[in-house]
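Contents: one structure, followed by commentary.
The complex appears here without one of its protein chains, the remainder shown in place.
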Amino acid sequence: MLEPQFESALAHRATPENLSISMREITERGMIDLRGLATDKKFMAAVKSVLGFDLPKAPRTSSTWGDLKALWLSPDQWLILCTRSKTAALLAELNSALGKIHSLAVDVSDMRSIIRLDGEGVRETLMKGSSLDLISDDYKAGTVRRMRFAEIAALLHVVEDNVIDLYVFRSYAEYSWAFLLKAARKGSEVKLFKK
Amino acid sequence: MKSKYSIFSLARNAQNYHKDWERAWRSPTPKAEYDAVIIGGGGHGLATAYYLAKNHGLTNIAVVEKGWIGGGNTGRNTTIIRSNYLQDSSIAIYELSRSLYEGLSQDLNYNMMFSPRGVLMLCQTQHELRAFQRTAHANRLAGLDCRMVTPTEVKEIVPIINTDPNCRYPILGAYYQPRGGTGRHDAVAWGYARGADALGVDILQNCEVTGILRDGGKVTGISTTRGEIKTKKIGVVTAGHVSTIMDMAGIRMPIESLCLQALVSEPIKPVLDCVVMANTVHGYMSQSDKGELVVGGGTDPYNNYSQRGSFTALEHTVTALVETFPIISRLRMLRQWGGIVDMTGDRSPILSKTDIEGLYVNCGWGTGGFKAIPGSGFVFADTMANDRPHKIAEPFGLNRFAEGRLIDESVAAAVAH
Amino acid sequence: MLVVTCPVCDASGDETDFHYGGQAHVKRPATTDPVNITDEEQRDYLFIRHNPKGLHFERWRCDRGCGKWFHAARDTMTLEFKATYGITELPPVELMKEAKGPWAEFFKKRLKEKA
Partner (left out) sequence: MSKNPYRLSNGGARIDRARKVTFSFDGKDVSGFAGDTLASAVLASGQKVFGRSFKYHRPRGLVGLGSEEMNALIGVGEGNKHEPNLRATQIEIFEGLSAESQNRWPSLKYDIGAINSKFSRFIPAGFYYKTFMWPKSFWKHVYEPFIRKAAGLGKAPEGRDPDTYEHMHIHADVIIVGGGIAGLAAAEAAASTGVKVLLCDENPVLGGIADLTAGMIDGECVVDYADAAALRLAALPNVHILTRTTVVGHYHHNYLMAFERVGDHDPAILASGAPKHRLWKIRANKVVVATGALERPIAFANNDRPNIILASAVRGMIGRYGVTPGSTGVVFTNNDDAYLTAFALKNAGVNVRVVDSRARADGALVKRAMADGIDVQLSSVISAVEGTLGVTAVKIAAYRKGQGRVITEKKVDCDFIAMSGGWNPALHIWCHNGGKIQFDDGLQSFRPKSHTDNIVAIGAANGTMSVEATLLEAQGLAKKAKKFKVEEPVRGALESLWFAPATGKYNEGNKHFIDFQNDVTAADLELAQREGYESIEHTKRYTTFGMATDQGKTSNLNGLGVLSEATGKTIPEIGVTTFRPPYTPYSFGSIAGALTGELFLPVRRTPIFKWHTDHGAVFEPVGQWRRSYTYPQASEDKHQAINREILCVRNKVGMLDASTLGKIEIKGPDAAEFLDRMYTNTFSTLKVGKCRYGLMMNELGFLTDDGVTVRLADDHFLMHTTSGGADRISAWLEEWLQTEWTQYKVFVTPVTEQWAQFAVAGPHARDVLSKLVPDFDISNEAFQHMSFKQGHLGGTPVRVFRISFSGELSYEVATPANFGQGLWNALMEAGDEFGLSAYGTEALHVLRAEKGYIVVGDESDGTVTPIDVGMEGMVSKKKADFIGKRSLEQSFLKSPNRKQLVGLLTEDPTEVLPDGAYAVAVVKDKPPMEMIGQVTSSYMSPTLGRSIAMALIQNGRARMGEVISFPLEGGKVMKATITDTVFYDKEGGRLHA
């Protein structure tokens, strides 16, 4: 065997049935955890030279450029999203561009599992496990938010109105999946302020 | 001398419709001076007064209570009584206390309903199992009547418990103290009050201490909302409020006041006749004689004097107990409340003299001092009467924090309730 | 369940999205002078705590947000947050003046320095 064998956390889970929304694991995405100071002009410039766009500075926002995305995590931390196959190359580029600039870029493509939630009612489904007011205007498309979800830490990325990506640490993928199966069960839908 | 409580006195008083019962304790006006003053009319304060009078002949003393006696944590605790701690010094005081409880109703002629129904501490991880095995060895050599029990025995003692080996935290066994149990919390305060009062102790309620009077390094009295009171000996026994009182004397304490919550279910017919503590999942439960399930859990992390806690603390406890006792899922919560617990740096109590002559402090019982009331009162009274720490009180001195001589029970993977 | 708002990323959420870090402004003696520390100084650093009934100053971490530590002034009776401020900063002057007991002593020096 000279080919690495790829197996994601939820690979053996069947596509769920009898749900009020649709739910699947996204595996083809690469992730780089990037640390550096937003206040450090050299750092910001170096990163831009590679990504082609500015890292978002505003809390809980994200920027997109082709198949590249940068999610704000903290004033000195971002999650860069790219096509999984291009991660190593991108990381190398970043590191060479950053050189001696104080920073830390790590490939974390396997650290988190991503669950794509799609359909009318995704926000309410998540609100069964999250205390955030996900139906408010604070959560427009593009918004990024770390949160407590059920009993675990999660990262939420609003892709479109009814499409949300939920990032959880890989070891919790099964737990999150099971919770969502229960929360999204047909017959248990909750509609907030909807007529 | 007070007329004795008994089935006969009950019958006698029934004749004229109970019109002739005398007061359980008087409601005296404060004297100008006492030989000693106990600040705090909780279990520990009242017990201290009782033993000062009974064992040391100090009867010209007062218990000063800002509200109503037993209205602090003594009146809001889940009444677990056990002595199977790990450290020698802890075992000594909690076992003295437990054994005093055995005869307390008779001693006080007040039925405080000590119920040695047994305390089970579940082992739900290998680590917890090993920790309790260690405790079991230590307790046996200290002379305690305790033992490890198997999951099967656990099921026999508590049929409603979930022993499914595939559940999240399967029960691997339990540490069992057959002579541990519960008591009627209010009755402990009232019984000690009635006993102390009978020996001449003044119990001053609705009397808040607002200052500690000093002459150089000596105490001379206290100022209260009912006027100044002279005294040369002061015992501060105010639990969650100990820092505020000690600040009045300029002494800084290794204490933080947190809110600990408890709750009861609606009363149901008996389903549980021992105390079960599940420390890995942070919940414990017993059933009172009236039928309600009495439940307690952990504290909120932040300082809190409001006697009202966060819903999450309570939610985690209930969730854990629904998993441990599946039948409670359809039962209902009747009432929840909180108490302000005095947490020390090593989670063990403080029974100590201070740098100020005549000022003594008894606090830091935190989440676990109801079980200690008789023992603590006993040794603290001795400490105050003789102005030197009682042998059992000695390890609990304030000096331990500067020496690094901590008494850490968390080692035993046990919570302190 | 308290609502906490992080002064760094402005995220506001339940107390469970944050981590409580105990009393604020506790000085670690060894950082400045590792050699001359009395047992009492070490005890004070490790164990002695302000425990006021009322205005208190404490540390929190924006656990489920930006991950940064910050300071907060909170009333331990009403549990109301009076202010939040940077982890390396002192509280707003008016709160330093409002503080009682041991906190008042602690801030007296700081206020002089400011003035």
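Letters are used for the chains, namely A, B and C, taken in the order the chains are written, and counting of residues starts over at 1 for each.
Following the convention adopted for this analysis, a residue touches a chain if its C-beta (ideal position, glycine included) is under 8 Å from a C-beta of that chain, and two chains touch if they have at least 3 such contacts.
These figures come from a predicted structure and were not determined experimentally.
Student: Counting contacts across the entire complex, name the shown chains the missing chain touches.
Tutor: Contacts of the unshown chain, counting the full complex: A, B, C.
Student: Of the listed residues C:7, C:29 or C:102, which contacts the missing chain in the full complex?
Tutor: Final answer for the missing-chain contact: C:29.
Student: By the contact criterion defined above, which parts of chain B meet the unshown chain? Give residue numbers in ascending order.
Tutor: 5-7, 9-11, 14, 17-19, 21-27, 67-68, 70-71, 75, 88, 102-103, 105-106, 109-117, 124-127, 130-131, 133-138, 140-143, 160, 167-169, 184, 186-187, 190-191, 205, 265-271, 273, 281, 287, 289-291, 306, 308, 310-311, 314-315, 318-323, 326-337, 400, 402-406, 408, 410-411
Student: When the complex is taken as a whole, what residues of chain A touch the one chain not shown?
Tutor: With respect to the unshown chain, the touching residues of chain A are 1-9, 12, 18, 27, 33, 35-36, 76, 102-104, 106-112, 124, 127-133, 136, 150-152, 169-175, 178-179, 182-183, 185-188, 190, 192-195.
Student: What does the interface between chain C and the hidden chain look like in terms of residue numbers?
Tutor: Given the touch definition above, chain C has residues 1-3, 19, 21, 28-31, 34-35, 37, 39, 42, 45-46, 59, 61, 67-69, 78-80, 87-88 touching the missing chain.
Basically, only the chains that are shown with their structure count from here on.
Student: So which bits of chain C are touching at least two other chains?
Tutor: Touching at least two other chains: 14, 16.
Student: Mind pulling the chain B residues that touch 2 or more other chains?
Tutor: Answer for chain B, listing residues that touch two or more other chains: there are none.
Student: Provide the residue numbers of chain A that touch chain C in the complex, in ascending order.
Tutor: Result: residues 59-60, 73-75, 77, 131-132, 145-148, 153 of chain A touch chain C.
Student: For chain C, which residues are in contact with chain A within the complex?
Tutor: Residues in contact with chain A: 8-11, 13-14, 16-17, 64-68.
Student: List the residues on chain C that touch chain B in their complex, please.
Tutor: Within the complex, chain C contacts chain B at residues 1-2, 14-16, 20, 22-23, 39-40, 42-44, 46-49, 51-53, 56, 58, 74, 76-79, 101-102.
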